[in-house]
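Only a single protein chain was left out; the remaining protein chains are all shown in position.
Presenting chain A:
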Amino acid sequence: EIHEPEEVSVWFREGSSCCQETLARNQRFTETPVNMPGADKETDLSERIESFLSELKRCGSGAGSLRGSAETARETTALLRRITAQARWGNAGELMEIIRKEGRRMTAAQPSETTVGNMIRRVLKIIREEYARGSSEETDQQESLHKLLTSGGSSEDNFRQHFTHLKANVIEAINELLTELEGTTDNISMQALEHIHSNEVIMTIGRSRTVEAFLKDAARKRKFHVIVAECAPFCQGHEMATSLCKEDIETTVIPDAAIFAVMSRVNKVIIGTQTVLANGGLRAVNGTHTLALAAKHHSTPLIVCAPMFKLSPQFPNEEDTFHKFVSPHEVLPFTEGEILSKVNAHCPVFDYVPPELITLFISNIGGNAPSYIYRLMSELYHPEDHEL
């Protein structure tokens, strides 16, 4: 049978029953009585949250994201700042609880958009840090192994204290996070000249705004040739090619089938990704795994340009890692006629690329090997927050 023409998302970490529960709970939360003081602020806030959720649900119908991950990250962070400012909470624990609830709803709305979950975890970590600074405890509670073993994790009672400046501090820290988000693409493109020499042939696949900015920045000073694999069935490579040509970069568009055939003349492969997983692997557009294997066969370095907000604390599961399917109409259109009822057609959107095939990650904090990703993760997220 054909898959139904709507998304079927498989997300192993979020049990579907949990989502139902959360939805029910949150509905109760947002139906506040109108005559309470500050209710306008709350309804305004909940409206915003609802509109954000519905936008999340709508985008990501397979044609790539209608807005890039950077925008999603910025909007999520802005929304979290608003929640911090406008929601009613007394201490850090309550705030974290609110954010977690909203976070679960958001990730349930679009599980494949992992930047939402990442930003939530970042903000949670910020809150923990600010709280810790406020209560003048040791800021890094994970450094000491003894503490890890004996403390039994930081329990929620620790966050019950009330600090007057906690709100301001948290909002300030979130603002810093926002500035960091604004500058990620620029930070990455600044490193372009260190990695691209002249007269190179660079291969890429699909469309990534990060890689586009990266290549355009290098093209200002160096001359090189870019080969773009079009990445059927959405053919985003075409957009990428036309956009690169505007900067006078020599571009060639090839169909996906020719990736291995032309790989022998390619000096570097530079790709973007949707998510960077905790083991250093990637969740990228379909076709990336083939590209990575071909690069490995020819010993061509594979460079991934990914800002840090794409780093997700999930590990890949055994099979069917985070697969997302869209309508098979893209692959086998309805014009094909009666054979459609006898054929299964698949249209997966993402591919898993294991870390052994990747040479380098370029992110806004510099270049890293895939084996170092787990360490970066511990700097960005608190282990308690891996499960929202």
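Miscellaneous remarks
Criterion: a contact is a pair of C-beta atoms (placed from the backbone, for glycine too) under 8 Å apart; a residue touches a chain by one contact, two chains touch by 3 or more; residues count from 1.
Convention: contacts and distances are computed from a predicted model.
Only one of "allene-oxide cyclase", "Translation initiation factor eIF2B subunit delta", "Palmitoyltransferase" or "Cornichon family member 1" fits the UniProt record of the hidden chain, and that name is "Translation initiation factor eIF2B subunit delta". Within the set A:Gly287, A:Pro313 or A:Pro370, the residue that contacts the chain not displayed is A:Gly287.
From the set A:Thr164, A:Ser198 or A:Asn344, the residue in touch with the chain omitted from the display is A:Asn344, counting the whole complex. The omitted chain makes contact with just one of the residues A:Glu50, A:Glu97, A:Glu336 or A:Glu379: A:Glu336. Interface note: of A:Thr84, A:Thr251 or A:Asn368, the residue touching the hidden chain in the full complex is A:Thr251. Those residues of chain A that touch the chain absent from the view are 63, 230-235, 238-239, 241-242, 245, 248-262, 264-265, 285-287, 289-290, 293-294, 297, 319, 323, 331-332, 336, 339, 342-348, 351-352.
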